[in-house]
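Here it is, the structure, as C-alpha cells.
Missing here: one protein chain of the complex. Every other protein chain is in place.
Labels run A and B following the written order; every chain starts at residue 1.
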Amino acid sequence: MRAGQSLRGSELRRMEGSRFNTGQLLLVISTIILVITVVLPVAMIVYNVFFYNWSFDWSLFASMLTDPDNLAAMWNTVKISFFVTTLGTVVGLFFAWLIGRSDIPLKGLMKSLFVIPYMFPPFIGAMAWGLLLAPRAGYINKMFMALTGGRTPLFNINTLAGIVFVELCYYFPFVFIQVSGALERMDPTLEESARIAGANQLTVIRRITMPLVVPAIAAGAMLILISSLSHFGVPAILGFSNGIFTLPTKIYELIYRASGSFEGIRQGASLSILLVAVVVLALALQRRVLRTGRYDIIRGKSMRPMLIKLRGWKAPLLAVCFVFLIVTVILPLFTIFGVGFLKAYGVPMKLANMTLNNFKYVLFESRMARDAIRNSFFLSITSAVITMLVGTMIAYVIVKIQPRGKGVLEVLGILPYSIPGIVLAVGVILTWSGAFYLNLYNTIWIILIAYIARYMAFSMKSASASLEQVHDSLEEASRTCGASHFESLLDVTLPLIRPGMVAGFFLIFLPAMRELTTSLLLYGPFTRTMGVAIYSINEEGYTVQACALAGVAIIIIVIGELILRFVTRERRGQ
Amino acid sequence: MDQVVLKNVTKSFVTKAFGKVTAVDDVSLNIREGECFSFLGPSGCGKTTTLRMIAGFEDLSGGEIWLGDRPVSIKAKNFYVPPEKRQLGMVFQAFAVWPHLNVFENVAFPLRIQRMSNAEISDQVKQALKHTSLSGLEEKYPSELSGGQQQRIALARAIVASAKVLLLDEPLSNLDPKLREIMRFEIKDLQKKLGLTIVYVTHDQAEAMALSDRMLVMDMGVVQQVDTPTNIYNNPANRFVFSFLGLSNFVPAALHDGLVWPAGSASSNLECEIPRDWDDDRAVLATRPNEIQLTPEGGYRTRIKNRVFLGDYVEYRMDIGDTEIRVQTHEHRDFKVGDLCGVRLGKVKWYPAEEEISDDERERRKVI
Partner (left out) sequence: MAEVRLDRITVQYGKKTAIEDFSLHVRDGECLTLLGPSPCGKTTVLRAIAGLTKLCSGEVTIGSRVVASRDRKIFIPPEKRNVGVVFQDYAVWPHMTVEANVLYPLKKRNVPRKEAKEQVNDVLRQVRMADYAARLPFQLSGGQQQRVALARALVASQDVVILDEPLTNLDANLREEMRFEIKRLQNETGITVIYVTHDQDIALVISDRIAVMDKTGSIRQLGAPEELCGNPADSFVYRFLGLSNFIPVEIVDGEMWVRDIAGAGGGADTEPTSFPYPVPAGMHNRQFYAACRPMDIAMSRDGADGGAATCGTCGTCWTHGTCGTHGTHGPGETRESLRGRVARVIYLGNIYEYRVRVGGIEIRVQQDSHEAFKGSTFCEGDVCALSIKDIRYYEDVEEVS
C-alpha cells in the first residue's frame, strides 16, 4: 500500500460531501439558467395579459379573442398548417419510399439533394417565389402573359395557396428524413416474411411497410404541423401585401403598428397565448399518436432490403424527382442569385443586365448590411457557444448525475420546443425591457438572450444523445484507474463527446444565421441581423440588394452545413 | 422425391472494397422430401445466401434451383419465380413478427392473402396455434410476448398455409440456451407430425447435429461435406470440418522409418497406425479431447501442464512435441500438474499438412 492513501475520516467526509454537492450545485445552476431564459418570458406573457396594475383583468384577452381580424388570422393559420402538413406528409413519404425501397438510380445524390430545402431559409424561398410568381411583376407570370397575350397571371403567389406551396417546399423534408430513417432501420425480414407468405410487392407496402412507418410519419407530420403553425417568414413576405395574416404575422403586425407601445405588446401577448394554446394542443395530439404505435423495429441482421423494380416507371419517376428538386431547390436558388446580379428588378435576365454592384454594395458599401452580417456572426457564434456549453452541462446533469428533480430540468428543457419564436420574442421584450431593473431593449444582448432560450432545447437534445453514447462504465473505468471524478470528465467523457459538441455548435449556429422571426421583433437601429436586413431591404423595395444579401447568407449557410457534415461523418467513422 | 434441388448454383457480389467475392461457389444439392437438412458453417460461409436464393430473395449468378419438379430460378434462361409464388414457409433469426398485428392476424396473414373465407382462416389458424402451443394468445400483440413465443408465432405463420418446405434461418440464435433446446424439440416434432421438409441454417454444430437427418458443412462458399450427422462427425472430410464439429486437437507430424514423429519431438514418437494409403511424409493428426487416453505407463510420455476440474469431467493440457493438446476425461484416475503421463491418441484422423486459409480471406468475406 502506498503512503498517503489512508485519509482521515474528516477528509473523506468532505470528499464524499463535495461530490454530492457538485451534483446538487450543477442542478441548481441549470435550473436557474432555464428559469431565467425560458420560464420567465412565458410567465411575463401570462402575467401581462391577465393582470393589469397587479389585478386580474381578462378583458383584453377577451376582446382580442372576439376581434374578427384575429379570428381570421387564426383560421388562416389553421388552414395553412393543415394543408402544409397533409401535402408535405404525402410528398415526404413518397420520396422516402422511392429512395428507401425502389431501385431508382442516383440514390445517394438524391438523398443529399432532398434535405437541401431543409437548410434553405424559407423566407428567402418566399422572396424568390415572390419574384417569380408575383401576380404582375413575377418573371414566370410575365413570361406566361407574354406567351398567352392575356392579362391573367399563371399563378398568384400572394395567396393562401401560394403560402402553402412555399412552406410545403421547405417543410416536407421533416417527413422525408423521419421516414427514410425508419425504412433504413426497419428489419427487412419483416417485409420478406410477408413475401414468403404469398403477398406481392404492392400488398407488402400496403399491409406491412406502411403500418410500420406510421409512427415515423406521425412524428414527421407533427414537426411540420408545429413548424408551420408558428411559422412567420413566408406568410409575412407573401401575405402582407394582400392582407393575408396568420397568428404569428398578426402578432408582429400588432406590435409593429403600435410601434412598440406597451398596449401593442400586450395585445401581441394575448395572441401569443392563443398561438401557444394551438401548438400545445398539436403537441398533445402528437404524444397520443406516438404512444399508440411505438414499435421496436430496429432489429435483425443488417441485410439489404429487397428493392422494388420500377422497370418502365424508372425514367418517369426519376424525372418527377428531378423536376421536384429543380422547382424546390434550383429555381429559387437561381432566382435569388440571378436577381442579385441584376442592375434593377424587372429587367430581363440577360448577361447585359448583370452587374456585381449589388454584392459590392451589401458587402462593402451599405453600413446596414455590413452591420447585419457582423451582428449575425456575433449572435450566432456567441449563442451557439453559450448554448452548447450550458446545454452540455444540463444534459450531463440529467444523463449522468441523475439527481432527484432532474425531471424538472427535462421539462424546462423541452419547453421552448412548444413556444413559437415570435412568442418567445414577445416574452423576452416583456422581461428584459425594464421589468426587472434591466433594460436591454434595442441592444444586441436582448437578441442574444432570445437566441439562447430558443436554441437551448436543440443543444440539450444533441448533447444528451452524445452523452448517452458514452457508457457509464467508461467513466467508472477511469475512476478505478486512479482518476478523480473531475479528471475522468476531462480525460474520458469530454474527448468522447467533443465531436458531438462541435456538431451541436453548428446545429445552433446554422439556424441562428438564418433566424428572422425573433430578431425582427427585437432589433434596434444598430442591431439588425442578416435575416432582418434582408427582410427590411426587401420590404423597402430594394429587391436586387436584398437578393444579393440573401445570396451571401445562403453561401454562409452552405459552408456551415458542409462543415457540419464533415464533422458528423468523422464521428460516424469512430 | 427431391423437394429442393440446386444445380451448380453460384452467387457472386461485386464490392467496392474487395472487388468480386464469390459467396456461393457451384453448389449442387438434393434435399429429399420429409427430411430435415441443415446448412452448417461459420458466418460468411454462404449458407444464408444459399437459403435466400432458395427463397427467391437473391438472384443467382449461375445455376438452377428447383422446388420439386418445378423450376423457380434458372440463370441461363433468366427465369425467376418471385418469393410469394414459391409456396414456402420461412422463419427468420429476428422473428420478423409484425408488431402492428396481433398473434391471430400475424398467423392469418398468409391465408388472408389467399382470400380464404373467415371460417377457414379461423380453423387453420387455430390448428397452427395449437401445433405451436400458442392457443389462448390470439389477441396478444408481439410486444407483449417473450422471444420464444414470438418465434413460435413465426413458426405458426410458416406452417399455416401448409407449405411443404420450411426454410429456417438461424431461428434459435436470438433465444437463451434453455429455450433454444426446447424449441429445437418442438421444431423436430412439428416436422415429424406434418411431414415437412426443413432446410435449416445454423452456425451451431450441436443444433445442426441434434436436428438434422442430413447436413451440409460449408466454408468460403464451397460445400465441404454432405452426409448424416454421425458420418460427418465420425469421418470429417477435411480439417475444417473436423474443427468445426467440436473440440479438436491437431498435431502436425512427420513420418519416417514407419513411425510418427510429432513436430518438435525428435526423441519420442507417437504410437499410432499409419493409414495404408498414406504416401506423404508429413501429416496433421486430428483427435477430439475426449478420445485421448491418459495412462500412468506407456504411451507418449509428457508432463501435465494444466488441470481443470469441470464438474462432469477433468480437462488436462500437455504438449506433444511443441503442440499443446487438450484432453478431457471422465475417468477417476487423477493426475496432478507436473505429473508424467502417457498419451494415447484415439480415433485419429489423418489430414494433409497444407496451410490453412488465411484470416484475411475470412475477413474479406465477412463484408458480404
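By definition in this document, a residue touches a chain if its C-beta (ideal position, glycine included) is under 8 Å from a C-beta of that chain, and two chains touch if they have at least 3 such contacts.
None of these values were measured; they are calculated from a predicted model.
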Among the chains presented, those that the missing one touches: A, B
Which of B:11, B:239 or B:288 contacts the chain that the document leaves out: B:288
From B:205, B:224, B:302 or B:323, residue that would touch the chain that is not displayed: B:205
Residue of A:478, A:519 or A:538 touching the missing chain in the full complex: A:478
Interface residues of chain A (partner: the chain not displayed): 1-2, 5-7, 9, 12-13, 15-16, 19, 471, 473-474, 476-485, 487, 491-492, 495-496, 574
Contact footprint on chain B, counting only the chain that is left out: 178, 185, 205-206, 209-210, 229-230, 233, 245-247, 288, 290-291, 306, 308-313, 330, 346-347
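Going forward, only the chains that are shown with their structure count from here on.
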Centre-of-Cα separation between chain B and chain A, whole angstrom: 52
Chain A residues within the chain B interface of the complex: 187, 189-190, 192-200, 203, 207-208, 211-212, 214, 293, 295-297, 299-301, 306
List of chain B residues in touch with chain A within their complex: 48, 55-57, 82-90, 92-94, 96, 98-100, 109-110, 113-114, 143, 154, 157-158, 161, 167
